[in-house]
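A protein chain is absent from this complex, but the other protein chains hold their places.
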Amino acid sequence: MDTRDIVYVALFAAVVGALGVFPPLTLPLLGVPITAQTLGVMLAGSILGARRGALALLLFLVLVAAGVPILAGGRGGFGVLLGPSGGFLLSWPMAAFAIGWMVERVWGRLNFVKAVTINVIGGILLIYVCGIPWLALVAQVPWDKAFFGSLNFIPGDLIKAGIAAYVAVTVKRAYPLIQPAAVNQE
Amino acid sequence: MAFPTRGQTRYVAGAMIELRDIHHRFGDRIILDSVDLTIVERRVAIIGSNGSGKSTLVRLLNGLLVPHRGTVRVDGMDTRGEAKAIRRKVGFVFQDPDAQIVMPLVDEDIAFGLKNLKLSKDEIARKVEDVLSRYGLEHLRYQATHTLSAGEKQLLALSSVLVMEPDYVVFDEPMTLLDLRNKKMMATVLATLPQVAIVVTHDLDMLSGFDRVLVMDSGRIVMDGPPATAIPHYVGMMS
Partner (left out) sequence: MTFALYIARDTPLHRIPPAAKLLALVVAGIGVFLIPDPLWLLPLLAAIAVLFVVAQVPLGATARQLKPVAFLLVIIFLAHGAFTSWTLGVLVVLRFLLLLMMALLVSFTTRVSDMIETIETVLRPLANIGLNPAKVSLALSLALRFIPILAEMTHEIREAQRARGLDRNIIAIAVPLLVRTLRLANTLTEAIEARGWDPDPPARIRR
């Protein structure tokens, strides 16, 4: 981690926070409000790579825990992290890591389709795999209810995976920041 | 604050910046092409069109960049290897204060560089107070830096550099983002600065009090002289 890496980590933690301040958009057909914040998780992973992306989200969570109101809707504080949706939030650093790890593997050949696939695996599946059991165990909600209740957010998440993929591929053209994983080096 | 005598050359033994046979590239693009330069004056301006190599040149002066070929010496120290000591000697003020204010609060930002010097807490506090009062920022001491006005931000950025007591201060287009009033304020600050100032600028109006003006084009210094001869040359080049 040199100075530049630290700056990237800090600025992306701030970007995720800024995206939370951005008022949630309501999907026209479904009426489900989606926040831009998990978009930040996907972008941190696919623009900064595994290590820096994960650290950016870890830093973000530390700030939330310290009482900075940067979760969507201006929420913050230690309690939110241990609340019913804590599993979803705590999975963000892992999700950014997974996305970054996969992007590093395909860096030279990254395109929109690959980026969407990666975001769906790391930014949706992984987050739900952490979030649903937490909801079931901590809130003692029956498993099937936790599962089907969470499905409401899937359409919004799919849209975000697409947006994040498009943005990541666009930004990569101007600012390729990731060192490709060793296997792909030419 | 002592008003410096204009045109006075510093004759402190060895107090100078020397660039010898500098070549620098970005990929295939040549940015600096055999630049030789010795700076001993108090006020030196560097002018030239965008992409002429000005910004790269000044980044060599405090070791932010190391040239691909050639050497840069500040008071005899090579930026290759002695960058840390040189950064204490050469302060750097960037164009956009928002991009160089590092800490959330005004007093924390001024103390940021001092903490790197491993000074005692008392010493840091004293120096911070000194510079706050010198630039009339006392009332903003505990204010969040993002709430300052553009002029206050530029003053804070400058204070945070000057508190380190550098011998030289490099300014990279300090006026570009400021309105007329704040430009005047910066010009006054610049005029009264006791340090050697090396200023990259597009503002030809502010150069009258300068000792020396360098005109750059395509990575070379194409004109080097007092404002009275260098500025007309540059204006002629541009038209």
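Some points to look at:
A and B are the chain letters, set down in written order, and residue numbers restart from 1 in every chain.
Going forward, a contact is a pair of C-beta atoms (placed from the backbone, for glycine too) under 8 Å apart; a residue touches a chain by one contact, two chains touch by 3 or more.
Fair warning: this is a prediction, and the values are worked out from it, not measured in the lab.
Although one chain is not drawn, the whole complex shows that of B:H23, B:R59, B:R80 or B:H233 it is B:R59 that touches it.
In the full complex, chain B contacts the hidden chain through residues 59, 62, 64, 84, 87-88, 91-92, 94-96, 98-105, 108, 112-113, 116-118, 144-147, 160-161, 164.
With the whole complex as reference, residues 1, 3-4, 6-15, 17-19, 21-22, 25, 36, 39, 43, 47, 55, 59-60, 62-63, 66-70, 73-80, 82-85, 139-142, 145, 149, 163, 166-167, 170-171, 174-175, 177 of chain A touch the missing chain.
One rule holds in what follows: only the chains that are shown with their structure count from here on.
The distance from the centre of chain A to the centre of chain B, with each centre set as the mean of the Cα atoms, comes to 40 Å.
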